[in-house]
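Written out below as structure tokens is the structure these notes cover.
For this depiction, one protein chain was excluded, whereas all remaining protein chains were kept in their positions.
In order of appearance the chains are A and B, and numbering begins at 1 in each one.
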Amino acid sequence: MNQLTLAIRQEAARVLGKDIVDMVIGFEAGALPLKAQPAFITQKEEAEKLVYNGFCQNNLAAYLARRPKEERIGIICRGCESRAVRAMVIEHQHDRDKLYLIGVPCTGIIDWRKIERQVGENTLQAVEEGDEVIVTTRDGEYRFQRADVLHDSCKRCLHPNPVGADIVLGDPLPEGDPEQAWAPVLEFEALPPEERYAYFVQEAERCIRCYACREACPMCYCTECFVDCTTPRWAESMITPSGTQAWHIIRAFHQTGRCVSCGACERACPMDIKMTYLVDKLNYDMVQQYRFEVGASDEAQPPFAAFTLDDRNRFVR
Amino acid sequence: MYKVLSKADLPRLIEKWMAQATVYAPLRQGDFTKFAPLNDPAQADLYYAANTRYPPKALFLPQSEVMFRAKDGEFESTEDEVSSRVILGIHSCDTRALQLLDGVFWAGDYQDPYWAKKRGQTTLVVLGCANPCATCFCTSVGSGPFDKRGADVMLIDIGDEYVADVRNEKGQALFDHLPDASQEQTDTSRQVQAAAAAKMEKPFESEGIEDKLYSLFDNDFWPKIQQSCLGCGVCTFLCPTCHCFDIVDEAQRSERVRNWDTCMFRIYSQEASGHNPRPTNTERTRQRIMHKYAYFVELYDEIGCTGCGRCVRYCPVDLDIRQIIRSAQAWEES
Partner (left out) sequence: MNDTWTPRIVVFQCQYSLYSEADQKWMDTQLPPHIKLIQVPCTGRISPLFVLNAIQGGTDGVLISGCLPEKCHFKEGNLGARRQLDEFRRFLTYLGMGEERMRFAWIDLSERGRIRQELADLEETIRATGPIKRLVTRAIPIGEQP
């Protein structure tokens, strides 16, 4: 068992025992070997079941919107989760005083798809050992370098260290490289327009409108989503290019300046649809246009809310 | 009737079928497979993935199905927009699911013409599972990797050949001209089937599950197990037995369409008044589990789940219905 799991259990038990929080949200052992399950514990004795490892693939901040507002919640926060919490607090979705952030610097999430692509669908066991991931299937044992099987969003992660946490467990990690992080956006942009559109069509085509991407996203907390509007029908629920493309375009756009680039959307998608290339472009533009990065400050409003008269010289008349 | 087909001869057989019908088989799409019409027998990929992600129920109840059109002010039905089809490589769980859905769509006084016509014009050549996945649990819900119910032909992989268990006239039309399987081949096929079922673990006992779930209806059990559920539609859309739909009049297309709907969305049961009889995820999760393992049993005397395992594999938060049923069975009032 790794040190961080131990530290998390101790801290969770402490804050529950001392009645600092009503609930701690973390992870416990998964049903499937390459995953972990989100855990919701209310008694300090339950802290024993918490785990922390590279198979913890959900953004726990997505659960805050689902809990009662009066509840005091302790939450395990990696870099992206803590930035999402910050963004939600700025958007008045939560009372920061009711949250206790247990910060954990993150070495990235292991993408089970990358592993299954190589070893097939019958993983029996998976463990991390240092920089390796050891996977046992019916055919035997396979070893992977962690770096090779990280989720793509984690490979590009700029901010693995939690921000605004009440306590940080574990040692800080080096920040990511912006050039490497934004490179895929620039590469995509350099393609001719027909190719960009063709890629978008090809990805969107597989969509089955299950909205797992929306539900997994901490920033998608609207009680009424635009996609359910029937008057007017912005995105028909039929499986058609019209409805599906509108879904992807607008969901991404509603994340502008709010998305923390965690990749939970891609990990949630049952059809393996790529979508971070959409929000990454929007986040990149917010850096370029407004020098804004979500989660960098605990006060700065996202750009679309922070318009000023100084904009007058920014846009073409 | 048992016929034998060498694997090398399968493409030629498919081509023969293609002269009379559209042949569907799993086709490779990225990291997974999906049932699609073949242009070329070589496209069929029966073994790349243990099963398709997207369920073949879509071939009978499409995710978006036009029910009728208004063309120049005239009503135009779409019921007869069906053609002869062969579906090759569907597994027992999905075939059994179609049979369960027949109870909903194709039985009794009210028959769904869209479903009925497609079912009538389709032949199912089922590929049984010699190597069931770790996430498969068909044997726990009264089925098995070589469950023949609903199959027109069941193929049993015995190595270089398939033994084809031809179940009816529809199957005969496709396999009649092939040689009969030898006694040895038939014996091997029986061994393969027995071995496959024996390999499978039973993650829960389904005996009495219906009554147990009813007894837990108002229990603390449901608020507890639903906590991590995101309320998306992955489990219901990938499920081969889920069949709820929503009918929409799409005015700007001049079409009436039905689309898959999911009880996991809040708006599924939301009424125009604003009242929602399933206001929180607790009620919705309870409904989902009980529909499969209690209400369906009450209506049709069968568990409404065939153990295909897609919900287990693709749930974004790793919820496992096997764990849920096992917990329910073990739940004691404390």
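Criterion: a contact is a pair of C-beta atoms (placed from the backbone, for glycine too) under 8 Å apart; a residue touches a chain by one contact, two chains touch by 3 or more.
Just so we're clear, the structure is a prediction, and the values are computed from it rather than from any experiment.
From the listed residues B:148, B:199, B:253 or B:266, report the one that touches the chain absent from this view.
B:253
Looking beyond the chains shown, say which of A:86, A:258 or A:281 touches the absent one.
Result: among the candidates, A:281 touches the missing chain.
Over the whole complex, note the residues of chain A touching the chain we left out.
188-189, 193-194, 196-198, 200, 226, 232, 234, 240-242, 245-246, 249-250, 252-253, 256, 278, 281-282, 285, 289, 303-305, 307-309, 311-312, 314-317
For chain B, enumerate the residues touching the unshown chain of the complex.
250, 252-254
We take it that only the chains that are shown with their structure count from here on.
Between chain A and chain B, what distance separates the C-alpha centroids? Give it in angstrom.
Distance between chain centres, rounded to whole Å: 32 Å.
Under the touch definition given earlier, write down the residues of chain B that touch chain A in their complex.
So the residues of chain B in touch with chain A come to 29-32, 49-50, 53-54, 63-64, 133-135, 227-228, 230-234, 237-238, 246, 248, 250, 252-253, 257, 259, 262, 265, 267, 281, 312-314, 316-320, 322-323.
Which residues, counting only chain A, touch chain B once they are in their complex?
Touching chain B from chain A are residues 30-32, 35-40, 58, 62-63, 66, 113, 116-117, 121-124, 206, 208-212, 214-216, 228, 233, 236-240, 267-268, 270-272.
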